[in-house]
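With one protein chain removed, the remaining protein chains of the complex are shown where they sit.
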Amino acid sequence: MGTASVTSHGTDPAMMFASDNAAGTSAGIVDAVVAVSAQAHLAYGNDTVTASAGQRVAELFGTDVDLHCVSTGSAANSLALAALTRPWGSILCHRSAHIEVDECGGPEFFSGGAKLVLLDGDDGKIDPDEMRRAVRHRVGDVHSAQPQVLSLTQATETGSVYSLDEIGTLTAIARDAGLRIHMDGARFANALVHLGVSPAEMTWRSGVDVLSFGITKNGGMTTDAIVSFDPTLHDELRFRVKRGGQLASKMRFESAQVLAYLADDLWLRNAGHANEMAQRLISRLRTTAGVTVQGAAQANLVFCALPERVIDGLTAQGYVFHHGIPAPGVARLVTSHATTADAVDGLLATIEDLTTTTATDNPQHS
Amino acid sequence: MGTASVTSHGTDPAMMFASDNAAGTSAGIVDAVVAVSAQAHLAYGNDTVTASAGQRVAELFGTDVDLHCVSTGSAANSLALAALTRPWGSILCHRSAHIEVDECGGPEFFSGGAKLVLLDGDDGKIDPDEMRRAVRHRVGDVHSAQPQVLSLTQATETGSVYSLDEIGTLTAIARDAGLRIHMDGARFANALVHLGVSPAEMTWRSGVDVLSFGITKNGGMTTDAIVSFDPTLHDELRFRVKRGGQLASKMRFESAQVLAYLADDLWLRNAGHANEMAQRLISRLRTTAGVTVQGAAQANLVFCALPERVIDGLTAQGYVFHHGIPAPGVARLVTSHATTADAVDGLLATIEDLTTTTATDNPQHS
Amino acid sequence: MGTASVTSHGTDPAMMFASDNAAGTSAGIVDAVVAVSAQAHLAYGNDTVTASAGQRVAELFGTDVDLHCVSTGSAANSLALAALTRPWGSILCHRSAHIEVDECGGPEFFSGGAKLVLLDGDDGKIDPDEMRRAVRHRVGDVHSAQPQVLSLTQATETGSVYSLDEIGTLTAIARDAGLRIHMDGARFANALVHLGVSPAEMTWRSGVDVLSFGITKNGGMTTDAIVSFDPTLHDELRFRVKRGGQLASKMRFESAQVLAYLADDLWLRNAGHANEMAQRLISRLRTTAGVTVQGAAQANLVFCALPERVIDGLTAQGYVFHHGIPAPGVARLVTSHATTADAVDGLLATIEDLTTTTATDNPQHS
Partner (left out) sequence: MGTASVTSHGTDPAMMFASDNAAGTSAGIVDAVVAVSAQAHLAYGNDTVTASAGQRVAELFGTDVDLHCVSTGSAANSLALAALTRPWGSILCHRSAHIEVDECGGPEFFSGGAKLVLLDGDDGKIDPDEMRRAVRHRVGDVHSAQPQVLSLTQATETGSVYSLDEIGTLTAIARDAGLRIHMDGARFANALVHLGVSPAEMTWRSGVDVLSFGITKNGGMTTDAIVSFDPTLHDELRFRVKRGGQLASKMRFESAQVLAYLADDLWLRNAGHANEMAQRLISRLRTTAGVTVQGAAQANLVFCALPERVIDGLTAQGYVFHHGIPAPGVARLVTSHATTADAVDGLLATIEDLTTTTATDNPQHS
């Protein structure tokens, strides 16, 4: 059994377009983990690596922050939202938000039963008018959950990116109504690179109180992080993280990943590459007969409608990707730091080949 | 900043006796993490490494199990207890149990408000008569929380180890009363090596339903695990783990650690070494004038009463350890897989030197 | 101060159309409360009145039931739903359901964070096709809350009533998918009288597991009730009711209300009268120029669009009612057991007078 892990080779990276968290870990992050692996450190974050990580993140955002490394984005989102709302509060988010769609009620559990209120809007972005209505909904009425938090997903689930103006408009509406602001940054770096702005501009300077700082999807290994810009949440977050089962004893391994992720702009290079590969993919798909591209692919997600036989053909050839979401026949192709230009070109060539093939001589039927 | 993690060297391992989770990670586990780091795998545990880990753990325990890798022992305990009790249940544990003393109410949070009932007993072990009384306490009385779970800590917080007979006696009392059984195995391997029995004998064959399988303290990196022997909890655990923020997207990194931990008996060798170092320490401390050893040190924890100037002297020389728990003047010295015989001998020599030193020429006072 | 309560006369019942819970209590129920008020009884439901109430309700429904008197319909709904779902479950209900709109997250709180999934449908009734889609939604997918409960509101918030066929269709879809069924019967009697069926037919014979049995809105005083048809929930409900703060010490006062409510068909007479008054109101409003009746008023709720000056005029004359829900200019007029034919005729005459009045000579502007 000693070689069991070695015998698990996984999927050929050139065939993997299922998700950015299906990719491996950047070498720099692996090296950093190895570098601290033989060291002895006080547990539970009372170590020098964690102290350095906190300083580095504060430096990065240009302000004091509380950094909490947690093992999943779900934990980052749920703990952040629990700290920003009261049990009788409502959390305003887009209908497609991960906190509503993909966390099995984690935010409701951690918050003690707060309610998610779903807002509409194009391109996976909350419509400001929806927001204006929502923040006024039955305020002070004891029979109704009270609007307390705006949760923005940046980049969105559809691969779009809020501009600073769009963020500012929504956070201003929220602030004026007394709401706090959370940003789900599972793909924070992809959005940041797309906008070409600073971490400060896209967060606290735009009104964000607490950020779920995504690392795993962008070349990380086992950690994401909560970054709080609100010092009044300092103690609350410490206790919620601990009793939420997220205070790692060997924290130095999470902290070392954070340091390496931010070192030498690795995180920006990873996200830049993933975005570029998405552009490479979408630009040629736009000109591929039989393929209908959906959305702008401002980050690293590409959605396109494909003929069923093309989806079947890709699968038959070993490509791994999700389809049928949001609609039947729509494929979601995700690029990552590990996606090569050759892999993208190979996928494109296969799609083009399949789209020009008639169903009858579709290889999977032979 | 790229070198920040490199500049954090931590504490000299030879001076570190604070906790086994202050030690580093075994080379075999680091290698396994590196081995899978470049691979592409489906996320959230739908990968071949995780499948192998599940098979390996089932093989190890000689029965079907559900394996859930989680990021902390706190999460393993809290999720396991939440699955074994209902909100109106009570969880019977020793007064010194980690779930009561060191998890900031995690079990209460995850269970929806279940109550921990504290039992006494020598050596950190639950007294069977206390247990007999507790399981009968107001059963069926709607005004009182209902006994539903027995939680055993193996090895205990005081470094003692329940024998198979002791476990069997307590679990039989629990079973007869309709309770489920949880084992907090943060130091499972240390106890197993001490008893020289099989994983099956110390768990499901002794009546354990769900095990918190400790890995971190025994040479692991970023994962502990829930091992459930009760197939009826299959779905409940899956959903609780996910909404509890513990379903890691890059699960292959946790699973690879589990595989390497169990490969070539690494886990047993690590625990055996830690226990041996504890014996080396305690056997000579027993003969050291001015030192009063407490307890048996059946695992890798050594408790001893030291003169204040000795505690101060050790600290002044850079030794890192906890003292004052459970009583003033009592030092807790913890050995690990990374503790060398030289480090133990060095500590012993220093203690002997300090105990024979008069307070006046105590170096720290000069 | 001894006369303070006497000096509070409230609103003239002839002017009160705000809600059926704004009405007083039936004399028979008041008499029953007075009758037991001097008696000595064991507390917490261990009394003969409560035993009689349980027998009477079982007799009424023609099957064994568990009866729990609780102080509000919110508690009945929240406790019933908590017993029927697990924290990771979802509760399917109509978008207009009271459990979603008017309980400030009570069901989420009592269930430990279950999610309400909102379904559409005309007349406040769940559309069967919506239901078929919803019960299949991501079943088994650990990332999504799992459909576990269907909650039907009978009569609905819009004053419509599900037919037995409509109930049967929805509960069959739910049953086939393994869901449990809750009925919010805040206006159970109004619906029952409208359908002219038996309590058994409208509940357990139609697939209902647990009923929120409304009493307060139909002439009660301080109690509503949970009626469970599922013996497997016996203990769970007992403990949830107690720890939920709903096990009244002087339970005999709630139980006496239940007995009097059901005695000599008082509950059916009350509901029949309220429905009749709603019909008296709506039938003439249908022929009133400037008034647009909405919906069927199958129970005791009448919705109609009124000119703003009419709404203002009614208010100016002291009429109490809600308007603006669901839409501006729509008045909700609720009749009760205490609404007299004269009161209805008086309201109608006033509306007719105001609709024929021009805005200029509208009394409230003079």
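Per-chain residue numbering starts at 1, and chain names A, B and C are given in the order in which the chains are listed.
We adopt the following convention: a contact is a pair of C-beta atoms (placed from the backbone, for glycine too) under 8 Å apart; a residue touches a chain by one contact, two chains touch by 3 or more.
Quick caveat, the model's predicted, so the values are computed rather than measured.
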Seminar exercise, completed: Answer for the absent chain's shown contacts is A, B, C
Exercise. Taking the entire complex into account, which one of C:87, C:159 or C:244 touches the absent chain?
Worked result: C:244
For this session: Please pick, from C:61, C:88, C:110 or C:188, the residue that touches the omitted chain in the full complex.
Result: C:110
Problem set entry | Identified contact with the non-displayed chain, of A:88, A:162 or A:319 | A:88
Seminar exercise, completed: Touch assignment to the omitted chain, from C:48, C:198 or C:315, lands on C:48
Problem set entry | Touch criterion as defined above, residue of A:117, A:247, A:263 or A:291 at the omitted chain | A:247
Seminar exercise, completed: Of the candidates C:161, C:211 or C:256, the residue in contact with the absent chain is C:256
Seminar exercise, completed: Interface residues of chain C toward the undisplayed chain are 1-13, 15-16, 18-19, 21-25, 27, 30, 32-43, 47-49, 51-53, 56, 59, 70-76, 78-79, 103-106, 109-110, 216-217, 220-223, 239, 242-250, 252-256, 259-260, 262-264, 320, 338
Seminar exercise, completed: Even though one chain is not shown, chain B touches it at residues 87-88, 101-105, 108-109, 111-116, 142-145
Exercise. List the chain A residues touching the unshown chain?
Worked result: 44, 86-88, 112-113, 142-143, 146, 236, 238-240, 242-243, 247
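By definition in this document, only the chains that are shown with their structure count from here on.
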Seminar exercise, completed: By Cα centroid distance, the chain farthest from chain C is B
Exercise. Looking at mean CA positions, which chain is nearest the middle of everything shown?
Worked result: A
Exercise. Where the CA atoms of chain A average out and where those of chain C average out, how many Å apart are those spots?
Worked result: 43
Seminar exercise, completed: Taking each chain's centre as the mean of its CA atoms, chain B sits from chain C at a distance in Å of 53
Seminar exercise, completed: Going by residue number, chain C touches two or more other chains at 87-88, 112-113, 142-143
